[in-house]
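Of the protein chains in this complex, one is absent; all others appear in place.
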Amino acid sequence: MTNAIILGGSRGIGKAISDALKKIEINVFTASKNDIDTSDLKSVKEFIKNHNQTDILILNTGGPAPKQFFSITEEDWKLYHNQLFLGFCTILQNIKINDGGYIFLISSNVIKEPNPKLIISSAYRAAFSEVFKILSKDYAQKNISCINIAPGPINTDRTRELIKNVKEYEKTLPMKRLGEPEEIGNFVKSIIENKIKYLTGVTINFDGANSNYIF
Amino acid sequence: MTNAIILGGSRGIGKAISDALKKIEINVFTASKNDIDTSDLKSVKEFIKNHNQTDILILNTGGPAPKQFFSITEEDWKLYHNQLFLGFCTILQNIKINDGGYIFLISSNVIKEPNPKLIISSAYRAAFSEVFKILSKDYAQKNISCINIAPGPINTDRTRELIKNVKEYEKTLPMKRLGEPEEIGNFVKSIIENKIKYLTGVTINFDGANSNYIF
Amino acid sequence: MTNAIILGGSRGIGKAISDALKKIEINVFTASKNDIDTSDLKSVKEFIKNHNQTDILILNTGGPAPKQFFSITEEDWKLYHNQLFLGFCTILQNIKINDGGYIFLISSNVIKEPNPKLIISSAYRAAFSEVFKILSKDYAQKNISCINIAPGPINTDRTRELIKNVKEYEKTLPMKRLGEPEEIGNFVKSIIENKIKYLTGVTINFDGANSNYIF
Partner (left out) sequence: MTNAIILGGSRGIGKAISDALKKIEINVFTASKNDIDTSDLKSVKEFIKNHNQTDILILNTGGPAPKQFFSITEEDWKLYHNQLFLGFCTILQNIKINDGGYIFLISSNVIKEPNPKLIISSAYRAAFSEVFKILSKDYAQKNISCINIAPGPINTDRTRELIKNVKEYEKTLPMKRLGEPEEIGNFVKSIIENKIKYLTGVTINFDGANSNYIF
C-alpha cells in the first residue's frame, strides 16, 4: 500500500490533492494545522516523531497576509521563515521518503515574478525552491521525483482574501477565470497514477498563461 | 469525437504520445515525414490544405545532426529554420485549434541550457518557444492550453545517435537512466484525459533532474 | 590602436555607443545601413570582405515594425531571420575578433518577456542570444568578452515609433522616464576602458526596473 502525507490538506489546493489521491490506491494522511503547524518548529518536531516515513509527501502551506516591506516586523520574518522554509527543511531532514516515491512542493508563481504585496512569500518560497532543486538530484538516485508546482491565481479562500473583486479580476486573466484546485489535484494524481518519474527537478507554473517570463 | 494530429509520430516521443492517446477516446492522426516534412514549406502547405482544424495538436520534429558553429552553412540554417521554426509558425497560422483544445510543443531542454553541439536546435527551438509563449495568451481566451515540454535525455533513436556510449552516459545522470518516451506519452495523455486546462503558457523540463538552472 | 566596428551606428543606441567609444583611444568604424544591411546576406558578405577582423564588435540592428502573428508573411519571417539572426551568425563566422577583444550584442528585453506586438523580434533575438551564449565559452578562451545587453524602453526614434504617447507611457515606468542611449553608450565604454573581462556570457537587462522576472 502506498502512503501519502499531505500538509495543509484541510482546504484549498491541499484538500484538492487529498481528494484526488483518495480516488486511487493510496493511503492518504491529510494533515491539518492541528496535526502540524509548520510555523512552529516544536509542532514540526512532534509531527515527525509519529510520521517518520512515507511514499508521497505534499509540502503545502498557506502564506502570510499581504504586507508592504517597510511594515514587516522581525517577528513576521521569523514566523514565516519557519512556516515557508525552515519547517519544510526540518521535515525533509527527518521524514524518510521511500524509494520510488514522490515529493510535491506547492509553492507559488511569485517565486519567478515576485509580488510586492507578497514579499515574504516571494522570498521564502524562492529560498525553499533552491533547496528543493538541489535535493532533487540526490532524491533522483533513489528514484524519488521532486516536482515544484508554482500556482498562479487559483480559486481558493486564500485568493478570495487577497483579491477584493474576484469577478473583475478574472476578466484580466488570459483564461478569464481562476484555476480550480481540482486541476492541480488531478495533475498530481495523474503523475503518480501513471508512474511518471522522469518529471523531476522541475518547477511547473500552473497559472493559466498569466506569467510573462518566457520560461 | 476528439481529434488529434501528431507530427513526427512515427518514432520516439511522437510515437509514444500517439500510442498513449490511442488508449483514450481520441481519433489520432499520426503524421510521419511522408505526410508532412516541416523542413519543406511546400509540404507544410499541402498538409494544411487537408488538415485545417483539430482539437489537439502535437508539434514535434527531430533536430539536426550535431555541428559546430563554424561549420554550419547558410543552407543548414535555412533548412532548420524551416524545420524547427517556420514550419510550425505556418501550421499555427493555418490550422484552426477548436475551442477547449490543446497544443503541445515538444522542444528540448537545450532552450534553457544551450548545447554547443546542438546550436541550431538551441537557437530555433528557443525562437519558436517565444512565439508559443506569446500565442498561449491568445489561445487561453478560447480555453486552448499550450504546453511546452522540454525533454532532456530520452531513450530514443535520436539520443542513441547523439550519445556514443549510452550505458556510460546513463551513469552520469541523476536518475542513472534515460527517460522513457512513454513517460512523456502518458504525461500528455493524462493532462488531456483529466481535462487539466490551467496548465498553459508553461515550459516543463522533462529531464530527470538533469538541468542545473533553478527554474 | 584598438579597432571597433559598430553596426547600426548611425542613430539610437548604436550611435550613442559610437560617440562614447570615440572619447577613448579607439579607432571606431561606425557602420550605417549603407555600409552593411544585415537583412541582405549579400551585403553582409560584401562587408566582411573589407572588414575581416576587429578588436571590438557591436552587433546592433533595428527591429521590424509591430505586427500581429496572424498577419506575418513568409517574406517577413525570412527577412527578419536574416536581419536579426543569420546576418549576425555570418558575421561571427567570418570576422575574426582579436584576442582580448569584446563583442557586445544589443538585443532587447523582449527576449526574456516576449511582447505580442514584437513577436518577430522576440523570436529571432532570443535565437541569436542562444548562439551568443554558446559562443561566449569559446571566445572566453581567447580572453574575448561577450556581453548581451537587453534594453528596455530607450529614448530612440524606434521607441517613439512604437509608442504613441511617450509622455503618458513614461508615467507608467518605474523610473518615470525612458532610458537614454548615452547610458548604454557609457556603460559599454566603461567596461572597455576599465578592461573588465570577467563580465562575459551574460545577458544584462537595461530597462530601468521595468521587467518583472526575478533574474
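Per-chain numbering from 1; labels A, B and C assigned in written order.
FYI, a contact is a pair of C-beta atoms (placed from the backbone, for glycine too) under 8 Å apart; a residue touches a chain by one contact, two chains touch by 3 or more.
Note that this is a predicted model, so its numbers are computed, not measured.
The residue from A:I48, A:L79, A:I95 or A:V131 that touches the chain not shown here is A:V131.
Interface note: of C:P66, C:P116 or C:G201, the residue touching the hidden chain in the full complex is C:G201.
Within the full complex, the residue among C:I95, C:I163 or C:I191 touching the omitted chain is C:I191.
Seen across the whole complex, the unshown chain contacts chain C at 111-112, 129-130, 133, 136-137, 139-141, 143, 146, 152, 154, 174-176, 179-180, 183-184, 186-187, 189-191, 193-211, 214-215. Considering the complete assembly, chain B touches the hidden chain via residues 111-114, 126, 212-214. Against the chain not displayed here, chain A makes contact via residues 41, 69-70, 72, 74, 77-78, 81, 85-86, 89-90, 92-93, 111, 114-116, 119, 122-124, 126-131, 133-135, 137-138.
The rule is short, and it goes like this: only the chains that are shown with their structure count from here on.
In this structure chain A contacts its sequence twin chain B using mostly the same residue numbers, the overlap exceeding half.
Placing every chain at the mean of its C-alpha atoms, the farthest one from chain C is found to be A. Our note on geometry: chain A versus chain B, Cα centroid distance of 28 Å, whole angstroms.
Look at where the CA atoms of chain A average out and do the same for chain C: the two points lie 40 Å apart. The set of chain A residues touching two or more other chains comprises 111-112, 214.
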